[in-house]
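Encoded as structure tokens, here's the structure I'll be asking about.
Every protein chain except one is present and positioned as in the full complex.
Read from first to last, the chains carry the letters A, B and C; within each, the first residue is number 1.
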Amino acid sequence: MTEVVTYRPGPEELSYTFGGRDPVRRVRPGTVVELYTEDCFGGRVRGVDDLPSRVCEFPFLNPVTGPIHVEGAEPGDTLAVHVVAIEPARDWAVSSTFPHFGALTGTHATATLHPPLDELVWLYEVDRAAGTVTYRARRGDFTVALPLDPMHGTMGVAPAAFESRMTIVPDAHGGNMDSPELRAGVTAYFGVNVPGALFAVGDGHCRQGHGEVCGTGVEAAMNTTVILDLIKGAPTPWPRLETDDVLLSTGSARPLEDAYRISQHDLVTWVAALAGLDLLDAYQLVSQAGTAPVGNVCDPNYTMLAGIPKRYLGRTSAYEGVHARLRAIAGEYLAHR
Amino acid sequence: MTEVVTYRPGPEELSYTFGGRDPVRRVRPGTVVELYTEDCFGGRVRGVDDLPSRVCEFPFLNPVTGPIHVEGAEPGDTLAVHVVAIEPARDWAVSSTFPHFGALTGTHATATLHPPLDELVWLYEVDRAAGTVTYRARRGDFTVALPLDPMHGTMGVAPAAFESRMTIVPDAHGGNMDSPELRAGVTAYFGVNVPGALFAVGDGHCRQGHGEVCGTGVEAAMNTTVILDLIKGAPTPWPRLETDDVLLSTGSARPLEDAYRISQHDLVTWVAALAGLDLLDAYQLVSQAGTAPVGNVCDPNYTMLAGIPKRYLGRTSAYEGVHARLRAIAGEYLAHR
Amino acid sequence: MTEVVTYRPGPEELSYTFGGRDPVRRVRPGTVVELYTEDCFGGRVRGVDDLPSRVCEFPFLNPVTGPIHVEGAEPGDTLAVHVVAIEPARDWAVSSTFPHFGALTGTHATATLHPPLDELVWLYEVDRAAGTVTYRARRGDFTVALPLDPMHGTMGVAPAAFESRMTIVPDAHGGNMDSPELRAGVTAYFGVNVPGALFAVGDGHCRQGHGEVCGTGVEAAMNTTVILDLIKGAPTPWPRLETDDVLLSTGSARPLEDAYRISQHDLVTWVAALAGLDLLDAYQLVSQAGTAPVGNVCDPNYTMLAGIPKRYLGRTSAYEGVHARLRAIAGEYLAHR
Partner (left out) sequence: MTEVVTYRPGPEELSYTFGGRDPVRRVRPGTVVELYTEDCFGGRVRGVDDLPSRVCEFPFLNPVTGPIHVEGAEPGDTLAVHVVAIEPARDWAVSSTFPHFGALTGTHATATLHPPLDELVWLYEVDRAAGTVTYRARRGDFTVALPLDPMHGTMGVAPAAFESRMTIVPDAHGGNMDSPELRAGVTAYFGVNVPGALFAVGDGHCRQGHGEVCGTGVEAAMNTTVILDLIKGAPTPWPRLETDDVLLSTGSARPLEDAYRISQHDLVTWVAALAGLDLLDAYQLVSQAGTAPVGNVCDPNYTMLAGIPKRYLGRTSAYEGVHARLRAIAGEYLAHR
């Protein structure tokens, strides 16, 4: 039988780094884990007058739930995280500009002499039944319902090399990739860097545009269920995603072309290995059949993905078919909860 | 009645710049123009032994057909180019690596001390009836049919400021954007910089992955039909695209985040104007509802697009509804040819 | 005897591109050319109330004097430009911020939603006898004399591939490199792309900080004397400089690390050729002995230089010793004028 573990952290249990922290739970590979994740503002922005720069305090931003120790995970293994469900925990969500953060503003790195753009909060209604989030203009009466498409901006494991990184940073350990591709139905793969892997997740978005151009998505607390599993002896250099139809590699770096290069390079080598192709043959196939979804263009590293439909790769299976196996377990779990 | 002009250039009539050249034809706004475009290798790469660096000669690369003078076009106007049809002219197409060109290699700008990657040519079969192009590995027997999805890598007008630019460069005048979004059914908008606009097009691809990671798509000569129309007194800062469902802005620059910034910035200001939104309200809406398709990550400037579904913008119409009007004319033309 | 040609263009003779324009003079190799160059504002900014965005009109910015046809120059040759003298033509000079231009502001490429920084003009007193330019704060009474160190921001030849480029752009043909290293006593080398080379020069600065961070130097009209000479059959991939003590390569690109890479790569290969070193041995030597002066970090391409003291290279001589030869001619010319 599948084991189910439930964990709902109190505010004081939230984590603000990947790495450098003791696990909050220990689970066996194959465990279904039901989690609550707080929104990126720690739930403190509840209306348009709650300006993030006033109600939040650095570095207590973008909390994650975890870390969870997966028994038997060792450096050189891969942690498989199947996302069973991501469900908004409230009937509202928020987004905002934030001083010197976002893609169309001077920032601390792209330092300019401009004063910050206005800090504004947008409050969204979340209608789970209708499957929508409703945008309302702050300075006018324009309103529009957008499709609900829940995802996690932040997911990953403890980094290598004794590092501890702020949760706002995406890198080879995962972290704040802010990709809309990280939704229910996906299996995410992370290379394990420390014993137990130390998985954590947070920063749910009801939806998000590509690049998260203003710096935030439609931020929401989530009730999220994942299955944590282990592939022994299989290294994963950068986080990867698998859906029923597509394989995706990620890359997180600056400038943005390096995020593109990392993700495409990882996909080319992965495709070469899976389909038994010469490296340049794989380069050519990805060049014509590949996609390049943008994750974030606002965080300390930018994130891009490189994808290819599985049907173009012939009879092949990534990570010993773990995605199909976890998908089946997830189906059974969802049918019985 | 709609006027139809046909132009099939001889090899010596091909152009290698935007700007700096006399028009090959003059047409009235609203004219349907049937064109032949040569592939990016000038048709010289016809088999796997025709290495581009041997059979092609700099700067005679990436030829375009044109320029075409559109009567009445003046700086400050917008040229609307509705793409009626893009049809591969041969039953084969080619792709290749090219020394120090592409995203996963040292280049002349990202200068390294590495010798170039192997120069290889891939020959594709084009099956218009089946709607496929067939990839064959060069070093193995792997083969796969990919969907035919014809597009033009290069389209634009003469640049501003007395400039003349190689056709391989994308910039504010259009040029080598290499975006798969530039397919039949789309209306492209270009700001006019010189009298007559001086439209040109080339670099057809049977299909292309996002970013054109190896530096070339599935390169093919095309029989292409466009309608050239004019919107007087409407400036367009960067090329834009409109489909039946989506509005898209483009940006071409390095690093890649600046291409992202330009395109998202243009879309935010365009959405603000169309939907009557405050700038920050438009920023927020695009942040949650926007897309960011990648054009090229290999050319002298990289290209990204920023898109938004038209249904999110309420009752609004871009450029006085010219897309719908040209779409109707295109339908009639296609029904009668 | 050395031939001396004098050319002082009228306002209507100024040029705004490299390429795409007929020569204003033809000279034989070895000719001393005495020129007048207007400042980057075309001389229209003469006081703190002359805001550049009001008194100047795009694209009539950054005028250059020329082009000058050098007889016998053919593609594959190198034009040697020895800078004999750069002398401020007036007793004042100006600098300014300019809307959305500079390194610490959002720009058209690094597009943000910020309104532009204040546009301000600073008027400098030029004291040739004392060798100073005097800065005065606009909003306070702070004043300081800085050393006069005249240079040209813009110098180059017609580009390759039928291109014509705005004078504000630096690239492989030279152009707006904005490097303080381009002062009197230097020999600059440019690869010839078109018959006659088509040399032009402008954008004099009384001095400039590294990177030209606000977007302008201490802008001044100049009386400038150069000797134009030719090295037949010697290609030069990117502009290079030679002083009595140092060899320098340039690179102009975005992002800035690519300007660094181009310039260092060119220096490594140049040093390998001059000193008879293996490529990796030259890489190592430049790594420990090289300099990397910054040109501009504000123009359409950024510019960096890579330098090495000649004394570290043993008994070797660049371009057949042309620098020493022209230096001697310059000395004689200066002694007799």
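FYI, a contact is a pair of C-beta atoms (placed from the backbone, for glycine too) under 8 Å apart; a residue touches a chain by one contact, two chains touch by 3 or more.
The shown structure was predicted, so the numbers you read here are calculated from the model rather than taken from an experiment.
Trainee: Among C:C214, C:L247 or C:A330, choose the residue that contacts the chain missing from this document, as touch is defined above.
Mentor: Touching the chain that is not displayed is residue C:C214.
Trainee: Touch as defined at the start, partner being the missing chain; which of C:S95, C:T112 or C:N193 qualifies?
Mentor: C:S95
Trainee: Determine which one of C:T31, C:T112 or C:Q264 touches the chain that has been left out.
Mentor: C:Q264
Trainee: Given the full complex, what residues of chain B touch the hidden partner chain?
Mentor: So the residues of chain B touching the missing chain come out as 104-106, 110-114, 117, 255.
Trainee: Where does chain C touch the missing chain, residue by residue?
Mentor: Given the touch definition above, chain C has residues 95, 97, 103-104, 117-118, 120, 122, 133, 135, 137-140, 142, 144, 146, 207-218, 254-257, 260-261, 264-265, 268, 275-278, 280-281, 283-292, 294, 297, 302, 304, 312-314 touching the missing chain.
Trainee: Which residue numbers on chain A touch the omitted chain?
Mentor: Touching the chain left out of view, chain A contributes residues 16-17, 19-20, 58-59, 108-113, 160-166, 251, 253-255, 258, 261-262, 264-266, 268, 279-280, 283.
Quick note on the criterion: only the chains that are shown with their structure count from here on.
Trainee: Taking the mean of all protein CA atoms as the centre, name the chain whose own CA mean is closest to it.
Mentor: B
Trainee: Averaging each chain's C-alpha atoms to get its centre, pick out the one most distant from chain A.
Mentor: Greatest centre separation from chain A goes to chain C.
Trainee: List the centre-to-centre spacing of chain A and chain B in whole Å, with centres computed as mean CA coordinates.
Mentor: That pair's centroid distance is 33 Å.
Trainee: Centroid from C-alpha atoms only, then distance chain A to chain C, rounded to Å. What do you get?
Mentor: 48
Trainee: Measuring centre to centre with CA averages, how many angstrom lie between chain B and chain C?
Mentor: Computed value for the inter-centroid distance: 35 Å.
Trainee: Pull out every residue in chain B that's touching 2 or more other chains.
Mentor: Residues 254-255, 261, 264-265, 268, 280, 283 of chain B touch two or more partner chains.
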